[in-house]
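Before any comments, here is the structure.
Every protein chain except one is present and positioned as in the full complex.
Our next item is chain A:
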Amino acid sequence: WGCAQEDRGRSPQRDFHILFVPRRSLLCEQWLKEQGVLGSFIHREQYSLDLIPFDGDLLSMESESAFKECYLESDQTSLYHAAKGLMTLQALYGTIPQIFGKGECARHVANMMIRMKREFPGSQNSIFPVFDTLLLLDRNVDLLTPLATQLTYEGLIDEIYGIQNTYVKLPPEKFAPKKQGEGGKDLPTEPKKLQLNSAEELYAEIRDKNFNAVGSVLSKKAKIISAAFEERHHAKTVGEIKQFVSQLPHMQAARSSLANHTSIAELIKDITTSEDFFDNLTVEQEFMSGIDTDKVNNYIEDCIAQKHPLIKILRLVCLQSVCNSGLKQKVLDHYKREILQTYGYEHILTLNNLEKAGLLKPQTSGRNNYPTIRKTLRLWMDDVNEQNPNDISYVYSGYAPLSVRLAQLLARPGWRSIEEVLKMLPGPHFEERQQLPTGLQKKRQHGENRVTLVFFLGGVTYAEIAALRFLSQMEDGGTEYVIATTKLINGTSWIKSLMEKLEPAPF
């Protein structure tokens, strides 16, 4: 900001405008005022973006701090905006007749929605409801899933390289165009930036598959594309040639798409076949299947001793804690001591945050609920089929995301069948109905799917999205899902948002 001041001194003709996205914050303005620069901005506006469409079935608020604010600071402002986003959605797509929810935040959002509807009766519209059901889920109902390493193609890209607003930056070496006789002299140094969404046919096909099933799809595709290019030899008449040529752009796009994803798959494979990835995954799966969650884990200790990245350690110890309903005090103290001695005492602050969020805490009740939850909801499936999955557990090669299981069971046979387990999970669960104007009550035709909007309050992972898409395309599944969230996350970005910022503020 100091620069802005200086800058003006140099070029008084320059105008400064400030555009707050997604909304102006009073705090920002206060701070700007205190710095004495607020008045220098000619124009101060906000560009309200509540829910941003990321794909045909995915909306996100991209609010990084939502989880931290709601669960650490008890500041539910982002939920207010979620409710507003939902009101906008209803204005466009019709009132949602049924609202289900689990969690404190879910309850709060539902209450706000109902109240907002009451206070703005003019918003009643005559649109046939597109959504039959809204399911609001607190992230802290399922703290486990984001901690585990995702194993879908898209999930792994996010875990390893980080997908930002559907773009990913990749190491450029594998993407250098192969030119004859150049011999790799001019290797690109800029990371390769690719956009990833369902508009790309091949990507839409492989994104939600378990990574181990991607290879065969790519090789099949390679054969098809080769064959298609071979067609040019068979085109004899002008008409046939013309037809071939008209297909050419599409085929070229397909070929380039295939090349890109083959390169990405190779990059990922280098990582997934590494010893460290395997060891890490083994420990994760041990925890998730309930093995040895009550003692200090050797692999974690080794990693600390070798000073692996702190976030990796935190993910593992939090995973263990969640799978044990909290760690025994001795085990927790042991881990904390090792972490503080190895990474620095200042991390006390982060560890404190993690405890507050329920991720790394002492076991209070003396009993571990996780095995019951795991068994009742069938969270660990031994006989997982990665190539041709029959259950959502394929996204973690054995672990079925708890959140998605809840959605699945809600649709069929309903939550009454899991009352006991629901009580073990934090927060209230509830059902609300919203009145539809007469004449708009929809009667689903036989065979027509219900549409459920699942709103994850606090973040959602690509693996969970893949699992919900899997349910959508299941034969006689009965429900199609659209996903909304406050933020697209993975374990690393999620834990990072809870870490205390350790550098002194630049201001």
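Just so it is clear, a contact is a pair of C-beta atoms (placed from the backbone, for glycine too) under 8 Å apart; a residue touches a chain by one contact, two chains touch by 3 or more; residues count from 1.
In the analysis below, contacts and distances are computed from a predicted model.
Colleague: Absent chain per UniProt: "Spermatogenesis-defective protein 39 homolog", "Mago nashi", "ATP synthase subunit b" or "6-phosphofructo-2-kinase/fructose-2,6-bisphosphatase 4"?
Modeller: Of the names offered in "Spermatogenesis-defective protein 39 homolog", "Mago nashi", "ATP synthase subunit b" or "6-phosphofructo-2-kinase/fructose-2,6-bisphosphatase 4", the one UniProt assigns to the missing chain is "Spermatogenesis-defective protein 39 homolog".
Colleague: One chain is left out of this view; which of A:L32, A:L51, A:L86 or A:I418 touches it in the full complex?
Modeller: A:L32
Colleague: Could you tell which one of A:T77, A:Q98, A:S198 or A:N385 touches the chain left off the display?
Modeller: Counting the whole complex, the residue in contact with the absent chain is A:T77.
Colleague: Would you write out the residues of chain A that touch the absent chain, in ascending order?
Modeller: Interface with the chain not displayed, on the chain A side: 5, 8-9, 12, 15, 17, 23-27, 29-33, 36-48, 69, 73-80, 83, 112, 301-302, 305, 307, 333, 336-338, 340-346, 348-349, 352, 500, 502-505.
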